[in-house]
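Complex shown without one protein chain; remaining protein chains in place.
Entry: subunit A
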Amino acid sequence: MAEILVLVDHADGAVRKTTTELLTIARRLGEPSAVFIGSGYDAARDTLAQFGAAKVYVAENPELVDHLVAPQAEVLAQVAATAQPAAILLASNPDGKEIAARLAIKLESGLITDAVDVVAADAGITTTQSVFAGGYTVTARVTHGTPIVTVKPNAATPEPAQSTPVEEKVAVSISDTAKRARIVERAARGESGRPELTEAAIVVSGGRGTGGDFGPVEALADALGAAVGASRAAVDSGWYPHAHQVGQTGKTVSPQLYVAAGISGAIQHRAGMQTSKTVVVVNKDAEAPIFSMADFGVVGDLHTVLPQATEEITKRKA
């Protein structure tokens, strides 16, 4: 069976959930091989085995960590040249997309970004994308070279399948060209104690309607075990960090449940949450466009509706 390369998305060996989703998808397409680039492989080993990697290519080198994505693209191209995979899967985030872009040129291969599903069809590996702010569903195929696909979070439910991967160390040699952008500082990932926004099964977001008080939004999020999101209006007002912005120029989320509180539903916001399974809206304006996509909505003031919902949920859970 042909190998399917999965680039491991991790921070110092802490494997992100998207990678377990990619490994699950890769098992449907062929034999999954994880490619680990960076440092901290020891911390990643168990997770990769748990989600069925048949092989792991390990490239550990400090220079891979100190530079922006170009060296990673070089290593991945090197692995692909020997593995001759049937496809290469990466996470659809800034790093993943830039690595994929460079890889497509190096391998002279077609590239599809932001897939929400990848399947093996008769005609070959076929992707599904949601485009124009979710207005259209597009299926596509790569017709030249090795299909390179970046896959959005929550495209698959991670399914464990224990394996004992063969480990193969990759000798790393990085060109000078690839070292042109140097990382001089890296902020630690924000520790809110809440799930990661893009990975969360439930997201509760607040907008301008919060008036700057995200307390009720955070309290509901905590009652539901959810991540907290924000509209750009809320972020621009300085009420919540940009890392939590949902939308075209923020994060794309695709949770089971999205709660929009005090958000009007501009197209740029919808672009980031349109593929949510269930949408719940709280807004005091019955005419707010976001209601048109609500599975359930409350016309009311979020400052009273959210706390009451939170209290009720806490009661029900007790």
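Just so it is clear, a contact is a pair of C-beta atoms (placed from the backbone, for glycine too) under 8 Å apart; a residue touches a chain by one contact, two chains touch by 3 or more; residues count from 1.
The definition used in the following text is that contacts and distances are computed from a predicted model.
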item	value
Identity of the absent chain, which is to be given by its UniProt protein name, from "Phosphoribosylformylglycinamidine synthase subunit PurS", "tRNA threonylcarbamoyl adenosine modification protein YeaZ", "Permease" or "Electron transfer flavoprotein subunit beta"	"Electron transfer flavoprotein subunit beta"
Hidden partner chain, touching residue among A:34, A:64, A:79 or A:100	A:100
Which residue of A:31, A:60 or A:114 touches the chain not shown here	A:114
Options A:120, A:161, A:174 or A:299, residue touching the unrepresented chain	A:299
Residues from subunit A at the interface with the omitted partner, ascending	11, 68-70, 73, 93-95, 97-102, 104-106, 108-114, 123, 126, 130-145, 177, 180-189, 202, 224, 232, 242-243, 248-249, 256-257, 267-268, 278-282, 286, 291-301, 304-313, 316-317
